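A protein chain is absent from this complex, but the other protein chains hold their places.
Read from first to last, the chains carry the letters A, B and C; within each, the first residue is number 1.
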Amino acid sequence: MKHYYDQIERINYEGTQTNNPFAFRHYNPEQIILGKTMAEHLRFSICYWHTFCWAGTDMFGSGSFNYPWQSSADPLSNAKAKADVAFEFFYKMNVPFYAFHDVDVAPEGNSIQEYINNLSIMTDILLEKQQQTGVKLLWGTANCFTNPRYAAGAATNPDPEVFACAATQVVHAMNATHKLGGQNYVLWGGREGYETLLNTNLRQEREQLGKFMQLVVENKYKIGFNGTLLIEPKPQEPTKHQYDYDVATIYGFLKQFGLEKEIKVNIEANHATLAGHSFQHEVASAIALDIFGSLDANRGDPQLGWDTDQFPNSVEENTLVMYEILKSGGFTTGGLNFDAKIRRQSIDKYDVFHGHIGAIDTMALSLKCAAKMIEDKRLDQKVAERYADWDKNLGKDILQGNMSLQEIAQYSLVNNLQPKARSGAQEQLENIVNKAIFG
Amino acid sequence: MKHYYDQIERINYEGTQTNNPFAFRHYNPEQIILGKTMAEHLRFSICYWHTFCWAGTDMFGSGSFNYPWQSSADPLSNAKAKADVAFEFFYKMNVPFYAFHDVDVAPEGNSIQEYINNLSIMTDILLEKQQQTGVKLLWGTANCFTNPRYAAGAATNPDPEVFACAATQVVHAMNATHKLGGQNYVLWGGREGYETLLNTNLRQEREQLGKFMQLVVENKYKIGFNGTLLIEPKPQEPTKHQYDYDVATIYGFLKQFGLEKEIKVNIEANHATLAGHSFQHEVASAIALDIFGSLDANRGDPQLGWDTDQFPNSVEENTLVMYEILKSGGFTTGGLNFDAKIRRQSIDKYDVFHGHIGAIDTMALSLKCAAKMIEDKRLDQKVAERYADWDKNLGKDILQGNMSLQEIAQYSLVNNLQPKARSGAQEQLENIVNKAIFG
Amino acid sequence: MKHYYDQIERINYEGTQTNNPFAFRHYNPEQIILGKTMAEHLRFSICYWHTFCWAGTDMFGSGSFNYPWQSSADPLSNAKAKADVAFEFFYKMNVPFYAFHDVDVAPEGNSIQEYINNLSIMTDILLEKQQQTGVKLLWGTANCFTNPRYAAGAATNPDPEVFACAATQVVHAMNATHKLGGQNYVLWGGREGYETLLNTNLRQEREQLGKFMQLVVENKYKIGFNGTLLIEPKPQEPTKHQYDYDVATIYGFLKQFGLEKEIKVNIEANHATLAGHSFQHEVASAIALDIFGSLDANRGDPQLGWDTDQFPNSVEENTLVMYEILKSGGFTTGGLNFDAKIRRQSIDKYDVFHGHIGAIDTMALSLKCAAKMIEDKRLDQKVAERYADWDKNLGKDILQGNMSLQEIAQYSLVNNLQPKARSGAQEQLENIVNKAIFG
Partner (left out) sequence: MKHYYDQIERINYEGTQTNNPFAFRHYNPEQIILGKTMAEHLRFSICYWHTFCWAGTDMFGSGSFNYPWQSSADPLSNAKAKADVAFEFFYKMNVPFYAFHDVDVAPEGNSIQEYINNLSIMTDILLEKQQQTGVKLLWGTANCFTNPRYAAGAATNPDPEVFACAATQVVHAMNATHKLGGQNYVLWGGREGYETLLNTNLRQEREQLGKFMQLVVENKYKIGFNGTLLIEPKPQEPTKHQYDYDVATIYGFLKQFGLEKEIKVNIEANHATLAGHSFQHEVASAIALDIFGSLDANRGDPQLGWDTDQFPNSVEENTLVMYEILKSGGFTTGGLNFDAKIRRQSIDKYDVFHGHIGAIDTMALSLKCAAKMIEDKRLDQKVAERYADWDKNLGKDILQGNMSLQEIAQYSLVNNLQPKARSGAQEQLENIVNKAIFG
């Protein structure tokens, strides 16, 4: 393995006393938190696309990074060089997982046959690198949105041949994921939406998407893939409206097509906020609906209306997220994938380390703070007390269906109910949270 | 009937040539559009609350209106005086329908018994006024959000006694609606949401809400009410997050509790935009999901983040909405209720006429423009052509389930698919729309 | 002094080891940070309006608090009872300052004479209470937005008599502030804006506002008031657009009317975010424009589009704000006023303590973290290095005006400039910040 990041050996835990910027201050993989190691809790993953494919472009600027693995005229050579650097980085970052799109790791080629061949070659290479480094695959996915053929959507395209192309990519990306021992397979509807309702048949496109997902589920069993299928919600961008808008929208979609037991959600922080929700809201909603799967950990900018995909750096925000996850029992096949990119100005070779180190420490510290919230018990108790009357007579009779609406009304009248107001205690609860975070 | 608006007889259609600001320029109730009268298409309704209950307050200002029917020390006298003015106005505005909350028309009183008595007295009065004026009830509803007892929600309250109070109001509001021949009954979750997840059990509150709606459906059949049950989506305000966020969210909720055949949605323009959607999107989505019911026609301000509830005045926006409705076959029990209020500065007694006249003409003209979009046929054809291949071999085989994902992939490979790009033609379609609106 | 909060003596610093929720964990008034006590740095102030005047209403709900001092039929008795509780609270919260609007402390009365008399009576009472408790006045202001006469603005009203009424209030509120030793006087344009441009003469209203501010400056000198005049930016709400939109807008306004040396800004966190800016941005901008005055410390909700006025609880956000303030030399006459209110559900008598304690500890901890950012020196150095070339030849020649545009172009050509890209190092800097906050 050629060494691109030759100034770094590996990022290790050194604790808060260290002045070494290339060390973890909070993430100690072996440390036990509530009975599991931090590594088991957090299941960090690094993404191929932002970290090794994105060239530093934006809508108003050309690429600023000039990566050597983007310089060859031969796409397959580039792909191999990129894999070298990627696994060097995964290893040096000391994370257990990575994640990729098909075309991140293998060139598209000029025909479907070439695509298949390239992906096959690269899958073998990735497998070898996984074995060499011990890095595992959190999930694979297919990029069905960059190629102009997907301009009007993939599964929801007005042209069934485009649907077929997407199906082809998904079949091969699922195979690759399966071969590489991926723990999940993600479906990301990057253009499953519309630009204008004027040219769109909503009902038709929804049927197509439903059918596509049903076929994917069927295919999962056919190939014997034991991982979890995940859909990633995003409300818009680049489309005007995307059908996988948010967790609640996906839940309705899954219910309509009988898929709510088969598919879960991969929630991204920045997509949550673009949809008008807090990250915590989306996670808590998915848990309450039994479709929580995995996280794309990043952050948006509260003042900006597009996907900035910055590295998470808010312990305050992510403590609340980790609290929801801990309460629900933690990740099963999912994990914390950093769907995040360094800024276009961050052209120093080692900026990508700073980004990931900061993110990992943020999530690790958030886990610790969330554990303190659990251990403090007051939050849990306050909530339990607040709803306690639903376990008593009237509450139970209502929820168990023992009273009709009219009987409830009659009960209210007879007892001339005047419910006693109780404080929601929001300020007090917020202080308890800040105590868990800041001592 | 005492006449409060003594300068106005009744608003009639005078056509675009008139200079009379107190006449309709576009709304001609008897005019036939695509086989139905405009009155039948539009089913206008005026709301009691904004028009006769709101005193001109805002979060930073006290009431500016000084309505005479808010001046008596006796709430029931006020209610009666208000009913007089309301029906005078409904009649003079020449609309077929009105809509109300229980506490808009009858005082809450100091006990449940008083509430029931007051509502009973006022229901009789309203019935008499309906008969006198010919104005009918589009829908009734219960206000389960203003009284401090509902600060933490009604059906989703942590206290089952509050749930019971809400049930009581709904029973009596449904009875009143039934007696008054209401064509729909609306459930509006004004506080069914949360302020902070820290004190909230999402799963529990969702169960409560599901049970409440099931009880309401059951009660509808029990009392023999033939109208439609409607839920009104709103994403937030005054809560941080409301469970009836938008159409897609409500669809998932209805599916979870087996209610998708029983309850439809009453969509408000301003709530759509607060949820990050266009009004057209919400209407089209509800139609595509078979849960479209009725409209609260108003507008928000694109630069403001709260419910401004202004009168609709955009023909451009509402033409697209009426186009979706016309394509779907039009309203059945639903209609166009103006959930809109004059501005706090609009203290002239007749400003409320200007508001409603402008709104009615906006929607009437939107209907006519939408009819032209239908008659032009090009829009419909373009969409049909765009998806035409889904009725051919590959498309049919996919949608009918004749091919597995792998068979589709194999088909793509064998045929080396290179789907031909086709224009989405958005600019051309937008020009067709503007031709329909502006000639 | 009658004791309303009879379960609390006074809030004191007990350090992070305490389990007492009614103690400061981080705010130790006497602790020295960078050469000054925390009390001197932070200059906390509690506001009269949210804490003692707001009844727990919102746009969809009636008051939930039932304060005893809002129960009398005699407004002046209420005002006196309110002053008792207010000063009890200021004292028990252990803050050095408070702030008020004229009509928070004294009833408006039914005529200008009554208003003047009431304010005079109450000013005497407040003065006495200040002397008894040692609590001082951070600033006074006049409420020229709640009364319906101000529906179309105060200084910018189309009616000069309304301008005159506002002038009257400001004269008397300035006198009261002066008498009470207030350190600043704030002008808050709660309705200085428009609802619709259709009825608005922007140029005229701007002239009126400019004249008003000039008169206020003149009056300040006339009465010998030595405090600072402040304008508080807010972009909208309740208006569609407010002329004091943000810091940059106010700067342009001050420049136009020659007031940039006379008036500074009082920046509120929630107003900053409603204007599309971060709180840090607004503070840093005001400092860079030499118009920074004081802060209304609170927080909005990133998902909500109105002024939620919650208590600040983000150390992450406020550390950045305090860092800007420390770098600029700290407050002079300004301070940290909590323009924040407990939630409508927070009906427990002591919730208002939890709100303020959490806020005070948040800001105190933010100060300490900001001091660490200063002491770390790396942030400062990085910025200094980044711009260092502006102190060398080319940079100096440009900024000192020694080169024309064409000479610069010629220089570039002759030297065939190919500037070397340098990393913006954002991720690295963010890690340094998190180290200051979280260790």
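The working rule: a contact is a pair of C-beta atoms (placed from the backbone, for glycine too) under 8 Å apart; a residue touches a chain by one contact, two chains touch by 3 or more.
Fair warning: this is a prediction, and the values are worked out from it, not measured in the lab.
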item: Residue of A:Thr168, A:Asn219 or A:Gln236 in touch with the missing chain, whole complex considered; value: A:Gln236
item: Contacting the left-out chain in the complete assembly, out of C:Asn12, C:Thr168 or C:Thr333; value: C:Thr168
item: Candidate in contact with the missing chain, chosen from A:Ile8, A:Ile125 or A:Ala151; value: A:Ala151
item: Contact residue for the chain not shown (choose from C:Pro21, C:Gly63 or C:Pro148); value: C:Pro148
item: Sites on chain A contacted by the missing partner chain, in the whole complex; value: 56, 58-64, 145-148, 150-152, 190-191, 195-196, 236-238, 240-241, 274, 301, 303-307, 343-345, 347
item: Hidden partner chain, residues of chain C it touches; value: 111-113, 116, 148-149, 151-152, 157-165, 167-168, 170-172, 195-204, 206-208, 211, 214-216, 218-219, 222, 235, 241, 245, 248-249, 251-253, 255-256, 275-277, 280-281, 284-285, 287-289, 320, 324, 379, 382-383, 386-387, 389-390, 392, 394-395, 398-399, 401, 404-406, 408-409, 411-413, 416-417, 419-422, 424-426, 429-430, 433
item: Positions on chain B where the hidden chain makes contact; value: 16, 21, 25-26, 64, 273, 276-278, 302-303, 311, 313-316, 342-343, 345-348, 351, 354-355, 357-358, 361-362, 365, 421-428, 430-431, 434-435, 437-439
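The criterion applied here is as follows: only the chains that are shown with their structure count from here on.
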item: Farthest-lying chain, centroid of Cα atoms versus that of chain B; value: C
item: Centre-to-centre distance between chain B and chain A (centres being mean Cα positions), rounded to whole Å; value: 36
item: Residues within chain B bordering two or more other chains; value: 148, 151-152, 195-196, 236, 241
